[in-house]
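Just one protein chain is left out here, and the rest sit where they should.
Our next item is chain A:
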Amino acid sequence: MEEQATGASACSYFCKMDIIQLKHINKRYDDGFIALKDINLKIESGKFYSLLGPSGSGKSTILRIIAGFTQPTEGEVWFDGKNITDLDPAKRQINTVFQNYALFPHLNVFENVAFGLKIKKLPLSQIKPKVKDALHMVRLDGYANREISELSGGQQQRVAIARAIVNEPKVLLLDESLSALDKRLRKEMQFELRAIQKKLGITFIFVTHDQEEALSMSDEIFVLNDGKIQQNGSPVDIYDEPINDFVARFIGESNLLPGRMIQDYEVEFANHHFQCADAGMKANEKVEVVIRPEDLDIVAPEKGKLVATAQTQLFLGDHFEIKAIDTDENEWLIHSTNGCQLNERIGLYFDPEDIHVMRQHESQADFDARLESYEGEESNDE
């Protein structure tokens, strides 16, 4: 791990530099609550990141530590090649869009957006065009002289974004910034946030508990639970290859079954043996198996890998949601474009790569370690 400290300068010529690095961050609150356990993460510049997790998972604490509002109990925060663990929030080149916006109620739109620039003692002649650009970016042209109390929730949200980006930060932190908006507006703002991030080319770190939001906006997602990073990767990676039951359950809907690894590329569950794409576990190791509902096809009973009886069926517009019970009494959730009859015997078909085998409670750190040791023994075609 030593090379991390000097890595920044060596890296800058050859690869995109990590703008933020958290090293072995632990956070224990005064009341004894442990919010973060040995968090290590790297944030590259210019990407859209999400910290995704249920409430109490530690995602907001990470954001507050990056912003500087909370001090980690142990560990270091690095920014642009410098250790900023003890640096004042005011001195960090990071700005935050707060939950519920935290706009200054005694100032109007212009004064809110100009606040950071006035603090930097910029002359009004320079402040005006910058504020104008920022308001244009969030599509609030002509709102400069409005009072905050006159704005709708969505407009206040935009002012909060403008107030942050007008300072040209290297990193923008967004704390559950869309959660106060209604569903339609939220969708709209998701597109806009993504567009703003692309246009500015700066790093966004977005905290949310909404998995759909994280999946649709991010380049990379950190899934958090229980103060630990459960998994990180692109939205597709995380959806398709959850590495533990928490991620599988939290991201999308899934069928989770207990199973047993027979040998590499062979797993047993629901009382059958199946070919799969996973390897690197001990023989006979107990595992959890995930199959996404949309990866299950309904076929004739004799063609299926499993045979089940359809219990309920809902038509959801673009697909049917079917619940079925197999011969081993496991319940299956199926998303399929073709429906079936209730109580009909159906076959369930899936490909070996649709089976995701996970160790129980394995986190990203454990997974990386396992992958490393496995790659040492035999080359992996991934």
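Quick note on the criterion: a contact is a pair of C-beta atoms (placed from the backbone, for glycine too) under 8 Å apart; a residue touches a chain by one contact, two chains touch by 3 or more; residues count from 1.
Just so we're on the same page, contacts and distances are computed from a predicted model.
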Exercise for the section: Write down which listed name, "ABC transporter permease", "ATP-binding cassette domain-containing protein", "Bacterial luciferase" or "NADH-quinone oxidoreductase subunit NuoH", is the UniProt protein name of the chain that is not shown. Expected result: "ABC transporter permease"
Exercise for the section: From the listed residues A:N145, A:T327 or A:Q360, report the one that touches the chain absent from this view. Expected result: A:N145
Handout entry: From A:I34, A:I119, A:A195 or A:L342, residue that would touch the chain that is not displayed
Key = A:I119
Exercise for the section: Since one chain isn't shown, list which residues of chain A touch it in the complete complex. Expected result: 67, 69, 88-91, 94-96, 98-100, 102-106, 108, 110, 115-116, 118-120, 128-129, 131-132, 135, 144-145, 163-164, 167
